[in-house]
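Would you mind keeping the following structure in view while I ask a few things?
Every protein chain but one is kept in place in this view of the complex.
Up next, chain A:
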């Protein structure tokens, strides 16, 4: 089992005592779980189809052409139509659809015209549809999932680079430190937004959508890792001059051991408190880029794109902007609450006597 440091246990307990942050954390964790299994909740593929005595679970499998279920077309079967057909024919066949039976990409226009529809429980468009009749809830759901995955990936990459370089600067010091400080100063003065726009405009669309999202992530990381190095560098400098590091060195510990076993664990609290705010920053950045049209390639569902649509249809379809805005605010508030709780519980001033 985990052999947690009593200090860490203490911090975690303090975190649990910050109610607001702790419940936000639980809520977000629950949401994340639902999102991991999102295809079972929001999808136009059925959960279970019972057809001619055989059970199908199409959610994660290969697509079924319409001919598999007695339709005359061989593109992907429309499970909602299938459900209606089974109901009408009174057969033993049945379909179990997910809670929200729409994919974020399909245009579903009950009136035959692509236009925003207000929320409609009967049609199971719980938050209405957007300008091309795509379900808003489905787009919000997957948009949030992509934004969160994107933000987590962003945070990991930024931390790995930031920690590696910041720590080396602090630990090695000297010319290496001086050199990298200058590099970072220059690098961090390149305007981030322009670079994203320029780089993204030359990426050919021939790449698939996931590739383009990864490229966007890399570009954003490329221009965001510098912030982390400042903290890591100062923290490492500080810890390096402590007695316990000198002691470790005297008994012959290697540099690797000193960095990984002694210094890093001691600067971890600084890092942890930054994490939620990095996530908030990443979600905001990707939403802003999408809003400007330079973010995730269409037709990827995204919060920014919905906000943009909402702003353009403020008068005629207020439900678009309301749901997108509420989701974004809620998400960012939750993460910020967690961040504040983490910061509070990891605050060294309340328990440390060394400083």
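Miscellaneous remarks
The definition used in the following text is that a contact is a pair of C-beta atoms (placed from the backbone, for glycine too) under 8 Å apart; a residue touches a chain by one contact, two chains touch by 3 or more; residues count from 1.
The rule is short, and it goes like this: contacts and distances are computed from a predicted model.
A single chain of the complex does not appear, and UniProt lists its protein name as "ABC-type oligopeptide transport system, periplasmic component", one of "ABC-type oligopeptide transport system, periplasmic component", "Chemotaxis protein CheA", "histidine kinase" or "Multicomponent Na+:H+ antiporter subunit F". Only one residue from A:80, A:115, A:249 or A:343 touches the chain missing from this view: A:115.
Touching the missing chain, out of A:247, A:311 or A:330, is residue A:311.
Of the options A:39, A:106 or A:177, the residue whose C-beta touches the omitted chain is A:106. Interface note: of A:65, A:191 or A:265, the residue touching the hidden chain in the full complex is A:65. For chain A, the residues touching the chain absent from view are 62-63, 65, 73-76, 105-107, 109, 112-116, 131-132, 201, 204-209, 293, 297-299, 311-316.
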